[in-house]
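Here is the structure we will look at, set down as structure tokens.
Every protein chain but one is kept in place in this view of the complex.
Should a chain be cited, it is by its letter among A, B and C, assigned in written order, with residues numbered from 1 in that chain.
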Amino acid sequence: MDSHELALSSEQLLALYRTMVLIRRTEEQLARAHQMGLVPGPCHTYVGEEAIAAGVCANLRQDDVVFSTHRGHGHALAKGVSAREVAAELLGKATGCSQGRGGSMHLFAPEVGLMGTSGIVGPSILQGAGAGYSFKLLGSDRVSVAFFGDGAVSNGAFHEGINLAAIWDLPVVFVCEDNMYATEVPFREATRNQNVAERVRVSYGMNAVCVDGNDVLAVHEAAKVAVTQARAGNGPSLIECKTYRLRPHAEGMRDGGYRTVDEVESWRKRDPIATFRSELLVNKQADEAAIDAVEEEVTIIVADAMDFGRSSPFPDPATAADFIFSAQD
Amino acid sequence: MDSHELALSSEQLLALYRTMVLIRRTEEQLARAHQMGLVPGPCHTYVGEEAIAAGVCANLRQDDVVFSTHRGHGHALAKGVSAREVAAELLGKATGCSQGRGGSMHLFAPEVGLMGTSGIVGPSILQGAGAGYSFKLLGSDRVSVAFFGDGAVSNGAFHEGINLAAIWDLPVVFVCEDNMYATEVPFREATRNQNVAERVRVSYGMNAVCVDGNDVLAVHEAAKVAVTQARAGNGPSLIECKTYRLRPHAEGMRDGGYRTVDEVESWRKRDPIATFRSELLVNKQADEAAIDAVEEEVTIIVADAMDFGRSSPFPDPATAADFIFSAQD
Amino acid sequence: MREITYTEAAREALAEQMAIDPSIFVVGEGIGERGGNFNTTLGLYEKYGPMRLRDTPIVERGFVGMCTGAAMTGTRPVVDFMIVDFILDSIGELFNQISKIQYMSSGRIKMPLILRGCFGIGGAAATHHSGSYYPLFVHIPGFRVALPSTPYDAKGLMRTALTGDDPVLFLEHKLLLNKRGHVPEEAYSIPFGQAAVVRSGGDATVVALTVMLQKVLAISEELAREGAEIEVIDPRTVAPLDIDTILESVHKTGRLLIVDETFGPCGIGAEISALVMENGFDDLDAPIARLNGMHTPTPYSPTLEGVITPDHAAIAGAIRNLLAE
Partner (left out) sequence: MREITYTEAAREALAEQMAIDPSIFVVGEGIGERGGNFNTTLGLYEKYGPMRLRDTPIVERGFVGMCTGAAMTGTRPVVDFMIVDFILDSIGELFNQISKIQYMSSGRIKMPLILRGCFGIGGAAATHHSGSYYPLFVHIPGFRVALPSTPYDAKGLMRTALTGDDPVLFLEHKLLLNKRGHVPEEAYSIPFGQAAVVRSGGDATVVALTVMLQKVLAISEELAREGAEIEVIDPRTVAPLDIDTILESVHKTGRLLIVDETFGPCGIGAEISALVMENGFDDLDAPIARLNGMHTPTPYSPTLEGVITPDHAAIAGAIRNLLAE
């Protein structure tokens, strides 16, 4: 934390903080809404992992694109989808970013480069590579980012997608969010080598680094290098982020048995938001007042988003089969 | 060649030689038959790669199993399928090992452990792992071998299959036949790291070695280690065999454009059969007479096999839809 | 008779067979210690350990292909895929390998492999967790496809799957999992290809698949009070499909409707309609009708999800139309 990223201004630092808090507060409300039965479908929160989306997406332009996972609210918010649109979508409303068609695992907002969260593990890696192919073919300097969990690493999509991006030198940043578990299956049981970056360097000849995924500045710095490289036409890279999910796999699921209370507690102490907050204060990069102002602003935004979502209309049933094709038959 | 495998007897050495010659002569006849229009379907020969099947399968028992590829005549013959049954199958006859249902890419002879050649690249790796799972579950000491080409290395089946065998410690030997090309696409364009064994060691934590695939004794020795390890319950390994195919990808296909005459010639000089023959003579492990006797024996076997195939009946059309289910409906 | 849930019934058959047959093993994500996302293997890990209850990484193609090789070499794998949409990544293994191994090997290799798990629309699961896909497995030769609609059928069909030598797709509609029903304690099998005539009637035949069955039965009771007697048939397996039972019924009633939650085009209803056309044309007093879910990916929002599957009104309307034709 100390040496790196001295170049970031207070505004930039607070912006990172703001993104993390925005994700946290939005999801806290969504979790509550889920408990109250207002979120009709599944809801996988990103609580504890916010530093990754915040650190990566701060390096992206609006016309860069992100391909996300089942745990994608953080990616969506960090990429610029409004909390209103995210909340409304989870509540199943017509004003949601997918007009109620998608829900948590199918958030789409191409206007700001959010090319979809996903109910299927794996495809984000392939599609991320494909967007890189488009940008390279079109001679654009846009960059593509694919997020995925440790659970996707053993999947064929990882092998095929990373390799294609490597051999064709595509402008893609692969971000592996290793939170140690895929649902309740530990990563250590899914592989004999959990060092994803090492594997990617050796097997695919791709630049790859491993960072503390709970350290937003470490993520930000690695992403800056990777995005700059991709934008300059120097090919893909992978960032392995070691992190931890602080809530159950999905809202409403039990969280016992597969991980110890001690383990969860040890990671709770490393909460990326609390850690960053105290660092900002210790390093005098922001004062309490500034931080409080951010918290307050976010609280208002999130309250408004939930109100917006709750008061929005449900989609018109007559539209259930719209948009299957580009022009209606 | 010098130091290794001193333990092999002359009989064993001649048996290896015999297997290689059997494969070569059978395929020469099949290629001719193909030219004459007697092989109705596709035919991918193994000419130049015989040392691999011979070296690996010499370490197997009849109740061990082999999962093969589209280029599988060598694996079938080395595993003990008779030349008669292979020839008849390629000629589309009822006496073929698949009763004419399969052809070159669907040779099946479970009686001797040949669990199928394949028209699809990749599945041999997964199925090979699965047989290992059976043997482990059943407490048997049988061993499973999966052959595949460099073309399969980039495929998701490689990643998923190798990883499963590694994490579950299955009694499987993976044999990668890297003949530098997948049809006409060079391996060097399919990957940034052609060192398959290195990749497998790092990414999957599996024992893996790279050998000269044109040196039957090198292959034999590596396979001996791998098979012994698997049979003893000590898990899987991979053998990467560097080799070259001396004929076109498939019979009847042009062979120009993607590789130089010089390259082909340089490998022709390293023909595994000619090389082994002169080594046997130089090292006085066999004399001309013994070698000639093998050649003659094989010539007769192959001539008989082709006669058998040609004179055998075609399958009865009424059986076209037999055996889809275990009991006919 | 004792009442247990659908999931318990299927699990009971699995537990009974695992006790008898040591070659059975289960693979899937979370089917080990955890007992399965849908409790399909609850309590079995403690008895049989990790080799027979094998938690896997997220490699649907990998473990389906792995199980193919296992089934070829003397064991009996059960792929517990959780949600059917996930195994789309293994269709190559399913359609090019599993369904063809017995054929390619001229019957010398068996393929006793079971694929089991959830399917169907409900609970705002949205389009990556709401698929059905069984018509695809009817189109491709080489599969048995079981669609139990009651706990009783779930147990009996599961046992048939676990004692046969063919690949079986065993699909459990997510809205049925917790339904309770009478299930004998002892082991029993329900043969594949035997439809159940769940209700007798002479005025019209309705073929109802899986979750549609209870809705159709309820509506039939309503119509009975109006004097119309509906014969309700549950095919229970769609491969093989017991067309004879359907033809017999149509011979009696002259009218046929097929109610199926999943897509119409090239679906089960199309196949049944075409078969009855070919073998019972002269029995028909009215055109055969199909009622299917809308031909669309599954939307998330309840107001959308609610209208894409045949509901009470739609089914009742379709039956009334059929009776009126």
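The rule is short, and it goes like this: contacts are C-beta pairs under 8 Å (C-beta built on N, C-alpha and C of every residue); 3 or more make two chains touch, one makes a residue touch a chain.
The structure presented is a predicted model; accordingly, all values stated were derived computationally and were not measured.
Student: Just to confirm, in the complete assembly, which displayed chains does the hidden chain contact?
Tutor: By the stated touch criterion, the chain not on view contacts A, B, C.
Student: Any idea which of A:Q12, A:S82, A:S134 or A:T275 touches the chain not displayed?
Tutor: In the complete complex, the chain left out is touched by residue A:S134.
Student: If I consider the whole complex, including the chain that's not displayed, which of B:L77, B:A109 or B:A152 touches that chain?
Tutor: B:A152
Student: Pick out the residues on chain B that sit against the missing chain.
Tutor: 40-42, 89, 92-94, 98, 100-103, 105-106, 118-122, 151-152, 154-156, 182-185, 189-191, 257-258, 314-317, 319-321, 324
Student: Just checking the interface: what residues of chain A touch the absent partner chain?
Tutor: 65, 67, 98-99, 101-102, 106, 108, 110-111, 115-116, 119-120, 122-123, 125-138, 142, 144, 156-157, 160-161, 163-164, 167-168, 322-327, 329
Student: So that we can see where the missing chain sits, which residues of chain C does it touch?
Tutor: These residues of chain C touch the chain that is not shown: 60-61, 85, 88-89, 91-92, 95-96, 99-100, 103-104, 127-128, 131, 135-136, 138-142, 239, 241, 263, 265-271, 273-274, 277-278, 281, 284, 286-290, 295-297.
Convention: only the chains that are shown with their structure count from here on.
Student: List the centre-to-centre spacing of chain B and chain C in whole Å, with centres computed as mean CA coordinates.
Tutor: So the centre of chain B lies 41 Å away from the centre of chain C.
Student: Tell me, which residues of chain C touch at least two other chains?
Tutor: Those would be 56-57, 59, 61-62.
Student: Touching at least two other chains at once: which residues of chain A meet that condition?
Tutor: 154-156, 189-191
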